[in-house]
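All protein chains but one are shown in place.
A, B and C label the chains in the order they appear, each numbered from 1.
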Amino acid sequence: MNFASDNVTPVCPEIQAAIDAQCQGNAPAYGGDDVSATLDHAFSDLFEREVAVIPVSTGTAANCISLSTLVSPYGGIVCHHEAHINEDESTAVAHFTGGAKLLPIDGPAAKLEAATLSTYLESRVDRGVHSVTPECVAVTQSTELGGVYNKDEITAIGDVCRQFDKKLFMDGARFANAVAALDCSPADITWKAGVNALSFGGTKNGALAVEAIILFDTSLREKAELARKRSGHLLSKHRYLAAQLAAYIQDDLWLKNARNANEAARELAILLKEQGGELLINGSANELFVSLPDGTAARLRECGLVFYNWPSLGRQAYRFVTAWNSDIDAIQALKTRLQHG
Amino acid sequence: MNFASDNVTPVCPEIQAAIDAQCQGNAPAYGGDDVSATLDHAFSDLFEREVAVIPVSTGTAANCISLSTLVSPYGGIVCHHEAHINEDESTAVAHFTGGAKLLPIDGPAAKLEAATLSTYLESRVDRGVHSVTPECVAVTQSTELGGVYNKDEITAIGDVCRQFDKKLFMDGARFANAVAALDCSPADITWKAGVNALSFGGTKNGALAVEAIILFDTSLREKAELARKRSGHLLSKHRYLAAQLAAYIQDDLWLKNARNANEAARELAILLKEQGGELLINGSANELFVSLPDGTAARLRECGLVFYNWPSLGRQAYRFVTAWNSDIDAIQALKTRLQHG
Amino acid sequence: MNFASDNVTPVCPEIQAAIDAQCQGNAPAYGGDDVSATLDHAFSDLFEREVAVIPVSTGTAANCISLSTLVSPYGGIVCHHEAHINEDESTAVAHFTGGAKLLPIDGPAAKLEAATLSTYLESRVDRGVHSVTPECVAVTQSTELGGVYNKDEITAIGDVCRQFDKKLFMDGARFANAVAALDCSPADITWKAGVNALSFGGTKNGALAVEAIILFDTSLREKAELARKRSGHLLSKHRYLAAQLAAYIQDDLWLKNARNANEAARELAILLKEQGGELLINGSANELFVSLPDGTAARLRECGLVFYNWPSLGRQAYRFVTAWNSDIDAIQALKTRLQHG
Partner (left out) sequence: MNFASDNVTPVCPEIQAAIDAQCQGNAPAYGGDDVSATLDHAFSDLFEREVAVIPVSTGTAANCISLSTLVSPYGGIVCHHEAHINEDESTAVAHFTGGAKLLPIDGPAAKLEAATLSTYLESRVDRGVHSVTPECVAVTQSTELGGVYNKDEITAIGDVCRQFDKKLFMDGARFANAVAALDCSPADITWKAGVNALSFGGTKNGALAVEAIILFDTSLREKAELARKRSGHLLSKHRYLAAQLAAYIQDDLWLKNARNANEAARELAILLKEQGGELLINGSANELFVSLPDGTAARLRECGLVFYNWPSLGRQAYRFVTAWNSDIDAIQALKTRLQHG
């Protein structure tokens, strides 16, 4: 069982079928096809308001194109130190925005807290053109450490952003896992809470390679489309992106996949605790950060489990990521086997 | 029959099968998988020398990442006015290179000619830091107007580049069509002719979305990989790019597909000439630029043909692009029907 | 006599005095001083409307910061092939604007013509995100070849810009020479004609190093000030820039200096024609482009004249630039001497 990451997974059957269905016949390029034409409507339904949808094939592209519509080349983006945009996307944010600067702060489980954010924004002295003015706040939902912002938490952050006149961006590479964990409406933890733009992730949760930039301010669409083309992210056979996205949200496939991942994480957490593990982060999505007793990691790996050491959380810390295809039965079977081991 | 472009086509069966084959089981992300590991070797075989292969999902990414390894932010790139990088890629070249400037010149069939290039380079007065120094020459093979550089032509351009100490880049979005038309080895019209980097196109010729950056100077690999990540073009499920490419070059699929496209173009050219059409550009690949008598375009469209007006070549000019899936029998049947029409 | 360029000249006495006057006592940095505070008012008087003034120390900075307030990273700037921003500023325009592309066209004496511009803008096919949309038109007054736009000409260009919804920028490195030549009000050939931003040059016409960005749309001030700081062009001892500018426009010093340059050019033109020279460009400012008979250039150089060959205009073409300190008596004396030579 591979818990190295959720991006080790293959394409899920429903999305594979949607891709295969596009392998017959010609269709207009660059989004002129029939499936691409359905996206705005479908996502507007999903989010209970008009949105603009811009599909791209990577999370870095989705995040950075979104941010480039929200901040100027002279501005700052407040985020958590652990944020993917800060730690895992090379210098992409500066590249796409023309120089905007990441301003990392701290918080538990890689989550920003409204009070900390407010204090930070309050404490920054505006020294005019000399200093970098924060223009945007970026959160990840669920976070890089498996944390989930509940509706109140994200609303509180949105309130701080409104109060300080900052934009709010959400990196939702694992947005599905958060919605599944919270059992809430997507609207509740995005635009209703003050989120201006969202990267709606697909790849980690069953797609081949697709993330949707969701703009709650549809007037940003033109700029996002220009930025997408300029950065080489407009696919000519755009229908293959669109088909993935359409299948992904049809019949709540995205939530079905995420629920499996989250449930697998819960099962795996039980197993790990039984083996002496201690959860280092309190999360409800599909990532576990666990401290394991001496020898346990080796024993689990002998059982075929694949997972990473996570030294930034301690010498005996490990990360396990479950996914849409994690076999819950197999986890339970292993749990039983180890109980009797 | 759709001759609007070769990017209206679906994925071809062999590549679809290769994608489907990746839809079982997990595999390491970011190129750590088994298929990705085969690419350097497979392309080194194809090109008869060691090359570095960097797959990306669009032609703009392939072109601009390649160029960013060849030119500085202060340099110039000589290309044809009609070049895709000059006319169809927004301001992507400046974005990826940090500011390098396109220096467009003219030539028949969107081809640069060695003599013109030499004269141009000779005539540029170097005014030190004030002026932009050409650092690279970019050609498209086959060109945006369906032209094909034969081995002697591209070698002559490579010689000029060497003489003036310029890098040579080839946009090969339709490289397959050129190789099929010339019936040459890929090596002959690339590195043996002096090409430093090549965008080896797959998407237009049967893939879902993949282009391979081929670096003949493998020391450029690290820079290209950094540029790929920084621009959001490193796919996490990299194996899906790799699988497309591997299938694409296996058993000469890329040439089989291109040959169908080129033959369809030849058949279509006969049909169009019979209908009074006149070829405006002498090409041997899969694009036809044709002047049609009054009423002919409308009549062909009534027969179900889809194609673009091409006003830059004249009021009665049209472009027809054939592809890997063009139905040659159907073209011939239409031709016969029109003969008896 | 040095006619190599007007930037070989020293600082003129009035501006030297203004600099010296700042060499006593402390004053707030970064524009907080008394002299800096006077600039907006003084230039608003000069231009007969409210303007925002942003002083910088080079023409490249003035041009490119101005342009960065008028165009997006995805846009184009229509200019003459000979424009300083196209030929003499490295890749600065792309650097400051984040990638905007220069779209050079032709015209006599390095001047754009309204009809040509209109035809050009009309002929550009808008292919959405693929193509670069012209967002701005840039003219140079007086031009790089000594041409001067009169009020009607620049108004006609402004009309075309309004019609096509393009911004209009004026590189006025030699704006003073144009105003002196036309004997018009600065307002007439700038904002009244539709100019949105102007580089108001000082360095070539007697200053040490100062150009004023004049924004006729004062809402652009903040962006320009951010761009100035970000590019390292905000001087801490800002009062030295301000003092130069204040002295430069006081009592019409800028026009007095320009008139001397222009008159010297007229005298020099007479001399050169008497020596068999032929004016290649019809200009009324301070640059002469002259074809000289065999041997004449050498003879003039023996007389102590310094000037450049200008091969782009022909084998026997030369450029002579007069300046605020050109000695008209000495030119006349030489003329007389050569008449009797």
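Methods note: a contact is a pair of C-beta atoms (placed from the backbone, for glycine too) under 8 Å apart; a residue touches a chain by one contact, two chains touch by 3 or more.
Bear in mind the structure is a predicted one, so any value in this text is a computation, not a measurement.
Although it is not drawn, the missing chain touches A, B, C when the whole complex is taken into account. When the whole complex is considered, the residue among C:Ser36, C:Ser72 or C:Thr91 that touches the unshown chain is C:Thr91. Screening C:Leu102, C:Cys161, C:Leu215 or C:Leu235 against the full complex identifies C:Leu235 as the residue touching the chain left out.
Of the options B:Lys111, B:Arg230, B:Arg259 or B:Arg319, the residue whose C-beta touches the omitted chain is B:Arg230.
Although one chain is not displayed, subunit C still touches it through residues 2, 4-5, 7-11, 13, 16, 19-20, 22-30, 56-61, 64-65, 89-92, 95-96, 203-204, 208-209, 226, 229-237, 240, 325. Counting over the whole complex, subunit A has residues 73-75, 87-91, 94-95, 98-102, 125, 127, 129-132, 311-312 touching the chain that is not drawn. Touching residues on subunit B toward the chain that is not drawn are 72-74, 98-99, 129-130, 223, 225-230, 234.
The rule is simple: only the chains that are shown with their structure count from here on.
Mean C-alpha position of subunit A lies 34 Å from that of subunit B.
With centres defined as mean CA coordinates, subunit C is found 43 Å away from subunit B.
Touching of two or more other chains is recorded for residues 73-74, 98-99, 129-130 of subunit C.
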